[in-house]
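All protein chains but one are shown at their positions in the complex.
Naming follows writing order (A, B and C), and every chain is counted from residue 1.
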Amino acid sequence: MSTVLRGGRLSSKTRRDVVDFISSRESDRRIAGSIVLVNEAHVVSLLNAGVIRRREARKLFRELRRLENTFPKHGIGEDYHLYVEEELTKRLGPELGGKLHTGKSRNDQVATAIRMSLRELLLNLSDRLLSLVDKLLDQAAKHTDIVFVGYTHQQPAQPITYGHYLASIAGPLLRDDERIFEAYRRVNMSPMGSGALAGSSFDLDRGLVAQLLGFEGMIENSLDGVSGRDFLLESLAVCSLLASDLSRLAQDWIFYGSSDVSLIEISPEYSSTSSLMPQKKNADPFEIVRARCARVAANYTTAISMTHALPTGYNLDFQELTPLVWDSIDTLCSCLSVMTGGIASSRVVTGIADRPQVQLTVATEVANSLVRTAGASFREAYRWVGQAVRIVLRDHRTLRELTGEEWSQIAGRPLTAKTYRTILRVADPESNPGLYRTEGSPNPRDVKRKISLGKRTVDSHLRRLEGTRGQLQRASRRMRKIL
Amino acid sequence: MSTVLRGGRLSSKTRRDVVDFISSRESDRRIAGSIVLVNEAHVVSLLNAGVIRRREARKLFRELRRLENTFPKHGIGEDYHLYVEEELTKRLGPELGGKLHTGKSRNDQVATAIRMSLRELLLNLSDRLLSLVDKLLDQAAKHTDIVFVGYTHQQPAQPITYGHYLASIAGPLLRDDERIFEAYRRVNMSPMGSGALAGSSFDLDRGLVAQLLGFEGMIENSLDGVSGRDFLLESLAVCSLLASDLSRLAQDWIFYGSSDVSLIEISPEYSSTSSLMPQKKNADPFEIVRARCARVAANYTTAISMTHALPTGYNLDFQELTPLVWDSIDTLCSCLSVMTGGIASSRVVTGIADRPQVQLTVATEVANSLVRTAGASFREAYRWVGQAVRIVLRDHRTLRELTGEEWSQIAGRPLTAKTYRTILRVADPESNPGLYRTEGSPNPRDVKRKISLGKRTVDSHLRRLEGTRGQLQRASRRMRKIL
Amino acid sequence: MSTVLRGGRLSSKTRRDVVDFISSRESDRRIAGSIVLVNEAHVVSLLNAGVIRRREARKLFRELRRLENTFPKHGIGEDYHLYVEEELTKRLGPELGGKLHTGKSRNDQVATAIRMSLRELLLNLSDRLLSLVDKLLDQAAKHTDIVFVGYTHQQPAQPITYGHYLASIAGPLLRDDERIFEAYRRVNMSPMGSGALAGSSFDLDRGLVAQLLGFEGMIENSLDGVSGRDFLLESLAVCSLLASDLSRLAQDWIFYGSSDVSLIEISPEYSSTSSLMPQKKNADPFEIVRARCARVAANYTTAISMTHALPTGYNLDFQELTPLVWDSIDTLCSCLSVMTGGIASSRVVTGIADRPQVQLTVATEVANSLVRTAGASFREAYRWVGQAVRIVLRDHRTLRELTGEEWSQIAGRPLTAKTYRTILRVADPESNPGLYRTEGSPNPRDVKRKISLGKRTVDSHLRRLEGTRGQLQRASRRMRKIL
Partner (left out) sequence: MSTVLRGGRLSSKTRRDVVDFISSRESDRRIAGSIVLVNEAHVVSLLNAGVIRRREARKLFRELRRLENTFPKHGIGEDYHLYVEEELTKRLGPELGGKLHTGKSRNDQVATAIRMSLRELLLNLSDRLLSLVDKLLDQAAKHTDIVFVGYTHQQPAQPITYGHYLASIAGPLLRDDERIFEAYRRVNMSPMGSGALAGSSFDLDRGLVAQLLGFEGMIENSLDGVSGRDFLLESLAVCSLLASDLSRLAQDWIFYGSSDVSLIEISPEYSSTSSLMPQKKNADPFEIVRARCARVAANYTTAISMTHALPTGYNLDFQELTPLVWDSIDTLCSCLSVMTGGIASSRVVTGIADRPQVQLTVATEVANSLVRTAGASFREAYRWVGQAVRIVLRDHRTLRELTGEEWSQIAGRPLTAKTYRTILRVADPESNPGLYRTEGSPNPRDVKRKISLGKRTVDSHLRRLEGTRGQLQRASRRMRKIL
């Protein structure tokens, strides 16, 4: 038990091993700086409320600033909150040190400090994410004409381009960035001044404290301020959704980079080999991304389960939630870096149009061309092509090798020479992307337009990010000067 | 296998039991109406693209409208998408029926239909949620002066008011409503026209289709349009967060309503008794809310796990995601209704100030008063009160029963008569709420102000909800008239 | 509220919509038969304890037997337990009907009935599982000489045989069957007689009741009997582990059956095609198995979360656990059937040895042969082969096409003609399985031996299953005759 809490309610000290068991000291490292800042703002608030005098405030402030950038190796007992009070009591005496905790509680202090550290991390996460999107769009712009295979059900489906595929990933990732920003706005609200749950009978100015600490506003109801961990759960959910998108991207790389599928050549720098099988080249970092993203996704589940059936009010279980969010964001940041490098250093495999399984991906466009040139309904044309596919698979041929006669036979009526020429042209996968006409299709012209738009969106997200960072920095500088 | 798909690629039919196994027919009931509407918009699009003639469009449109409000008991094989084509083919002949699927795929169609049904449900969910918040604030407004106990660590902590507690619940629930609305905006984007993944070589106007179906915009990249299920996952996550808040509320009711804690008297209409123990009155519906909310929260986990390690492109696993979101929203809607009624019919227990465990909750304010009147630092005052608590617990007394002498003895110095009078006044739990001075505290004046603000927020959310519903209805009416 | 519970503790009835909300009637369908049997055994117990007379027991017994095989469409309110008492009261009058519930509670009754229904389902699950294992081993026995590719990191690794692969699946599935049986033994313990939690002051013979209902023993402590849901959680965990193994098998089929990998040809009867892309042949049922297994696995998570932070004693939340276990077992049974048929009807693709990516899988055995014939340490030989692989990949050749000279150049010293001949022989994937010498390797002789052993294990599991079923049937017949 902390020295500052002794001599009161409890007749004997908490056992040392129990203190070790319940201590949050390891995890507090992540919020130690924020805890000190909250104390500084609280000192200003106590001064304004007339609880301490200016001279006292200056002394407290000075010692707090000394603590700002240090985290002690030893000496923290239950948590860093008490450590700060103990240190100030040691340095400034029990009378002044004993005033620091007036009108505040660990409950509001920890919620405030977590939000402060979390908001920084969310901005960093957004930064890394936008950097990946930017690289994806750069790569996409270079490959708008390179034929690639679009899959459904893990089967080759239709010819697309590598640029179109890469650009498709930007969509969900930009939506993830929106979610991060929306979560940020709810994280960046100050619960400070909520006390243990009932605020305080001292005349503390919560709005001033919020402003000093760079918050956009307050969690108003004091009980909500200390009981609400939905900001943490939401952050974990947002991480989980991003992890889900990222693991899909990793899975794509493992799949496209496998020697069976062979659409992408992963750089040796992002590969490993086997200790036994000399021919192996494995997509190790992508497998690790896939697995760690599962952990990030599951961190949310852990948190949800941890808070199940807890009543309103601070419960110590909350302490165990916080490391989950640090783990999720740290993990995502490293995964995003690896993916950014791994994708940028990969090479798309070209000249795939002649592979048998790629040849067949033209089937839809062949059917479409029969609708346009042979007057068939789509469903009729679809059936013809289906039968043609069955024939070529049986005979190990390609669709382009079917003769006009064979097509006529399948159709049950003579097809014109023009129709046949169209089939021949369309049956080349290379020709397909240029045929697509709908917005957002792999058509190179449209993909280029969309990439430009995407780059502009990235820029505007980046500007918003910088603006938000600027606000936090300005608040931080203001507080520096206040006492 | 559907009749419309026979005679092509596969040499034999899918086994009937396998079709039953993979069929989505049960779950399709929830999107059947939307599937028909998507077909209608597609008919308009085919007409504009010159794929079908106006006369054909009218015929297709007429038959589709006939399907709008029926869902057949039998006859659906693999799914409702194929059923619609089969029906139209049956009614209008294979030539015209065979044109319906030109340029579209089940992949874009199902994603579009799910989004349409989901957006309605999200609005309904928001409606129920706002209704609960409204009732909470009404109840809160009536009880701003009724003393209640604020808990931390499941232990009585400080005196608050019932009104302050009820108002504290509005906070997270309104944040949940923000999340629903933000998710809504991402759900309400049209993937229609993405085809199987590569759009189409027919000149289909995706923007027109999106507008006809009431969407705010498009998921542009066609591969993203059919592969992205983040809108579903996000909806499940938002439901999960709401479930977490709701289960806490249910837990509060079970806890406060238990005969040990006895702060709330639950109506017999929301209680059950035991079949064996004649004295029992159990909070059954609240226990069910608690449990079902755990299922809702876990539905997100199920979905995340289901999509883990799936590569880009439609995978049939997606089909199994959809029922999870219906279950989550349905369950939440019924839980919200029960909670709204259950809370409104409950009665707060009054006259609790004399209970021993409530008496002690004044300790913080007694310490604060010693800071103000006896010149103690907070930490010193805190220790005095801690010792006083130890004494009264040992002797089965209350803090108010300690004499001025005893207080002086504890303090180690004589306390003034004024200090002692202050202690006596503050040691009555009833006096505490009026002492709090910080914003958002249980102080009745502040709680009243905050309730007014809360009601205004509810109103603005409701107006937004109605505005959004109006947009969908206008789009729906426009489509009625288009052909 | 049930008529039999009215007129006591609660002043007014539970609202009808609240009863609907909390009712377990839908899920009770699965345990209705067991509930009736428990009542029958309880009647015997009441007779033995002298609480009712023989004549009364006979009447109650007769009416209960009439209920055995019916489940009413309407009329069940809160649950089936009360329905049974209501029905008997209606048929036999309040005096006799009112005796039925003496000394028992819904709490012990429901726990007993769930265990009875669950044990049947666990045996059925084991039955289906053993049938799949049996088919796998039959298929394996036919394919011990067919070369197949073993994968690691989703990359071709070493030549194995199809028989060896199939036999490898039997391992985890037989371990799953062990787990089912071990869970069964803990499920098959009677909690009946635990009452609400404190047993009864009537002299009821718990051992007799357990015996009549076919249980192996008792959950002795009465509080444990009604509070313990670990038998349900364990059953869900066992299902979850089986689901994990089964989803891997489904994933294998999707992967091996894809046109890129093409090691297995799935029967058209277990495939579907696309509505748009005429060439598609998708492994739909296997994707559904994969997805549903994720749900089964997550059902355990739901249950764990649902019970988190519940104190000892019956809580109504338990009611929501039960449907999860029915869903898990039902889903697994249907997935097992589909997998059994899907695997049996699949065809292994032969003649794969010449594919470039298969050619390279001999690398390890080439290195091993260099250890044996060229006196290299393994690590040295490994490096030589690695360089050889790099050369053949660069030049689009195969390992067999490298000349003796090239090998000598790589090794940095002349290799003998014998060494070169060995390389040539070993570099044929077809030769590899025969070279393996360790127990459990793909060597056809060893695989055959292991398949025989596997078949014998299946037989012994089947005999145990039949023995267990026999015990339940004998108990059931005994009870038929007791009154």
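Here are a few things to note about the model shown:
Basically, a contact is a pair of C-beta atoms (placed from the backbone, for glycine too) under 8 Å apart; a residue touches a chain by one contact, two chains touch by 3 or more.
If you're wondering where the values come from, they're calculated on a predicted model, not measured in any experiment.
Although one chain is omitted from the display, it touches the following shown chains in the full assembly: A, B, C. Of B:Ile31, B:Val385 or B:Ile451, it is B:Val385 that touches the chain left out of the display. In the complete complex, the residue from C:Gly8, C:Pro72, C:Pro414 or C:Gly470 that touches the missing chain is C:Gly8.
Touching the chain that is not shown, out of B:Ser274, B:Thr312 or B:Thr468: B:Ser274 (per the contact rule at the top). Contact with the undisplayed chain is limited, among A:Gly33, A:Pro172, A:Pro278 or A:Gly386, to A:Pro278.
Although one chain is not drawn, the whole complex shows that of C:Ser126, C:Gln139, C:Ser194 or C:Asn282 it is C:Ser194 that touches it.
Take chain A: the residues that touch the chain left off the picture are 1, 4-5, 8-15, 17-18, 21-22, 78, 81-82, 85, 101, 104-107, 195-196, 268-282, 284-285, 287-288, 290-292, 294-295, 297-298, 301-302, 305-306, 308, 315-317, 319-321, 334, 337-338, 341-342.
The missing chain lies against chain B, touching residues 152-158, 254-255, 258-261, 273-274, 276-284, 287, 301, 304-306, 308-310, 357, 360-361, 363-364, 367, 382-383, 385-386, 389. Of the residues in chain C, those that touch the hidden partner chain are 4, 7-11, 51, 85, 89, 94-99, 101-103, 107, 150-154, 157-160, 164-165, 167-172, 175-176, 178-179, 182, 186, 193-204, 206-207, 218-228, 230, 233-234, 237, 240-241, 244-245, 247-249, 251-252, 255, 290, 294, 297-298, 300-301, 304-305, 307-316, 364-365, 368-369, 371, 377-380, 382-383, 385-387, 389-390, 432, 435-443, 450.
Rule of thumb we're sticking to: only the chains that are shown with their structure count from here on.
Our note on geometry: chain B versus chain C, Cα centroid distance of 34 Å, whole angstroms. Centroids of chain A and chain B (each the mean of its C-alpha atoms) stand 23 Å apart. Listed for chain B are residues 4, 8-11, 85, 101, 107, 195-196, 290, 294, 297-298, 301, 305, 308, 315-316, each touching two or more other chains.
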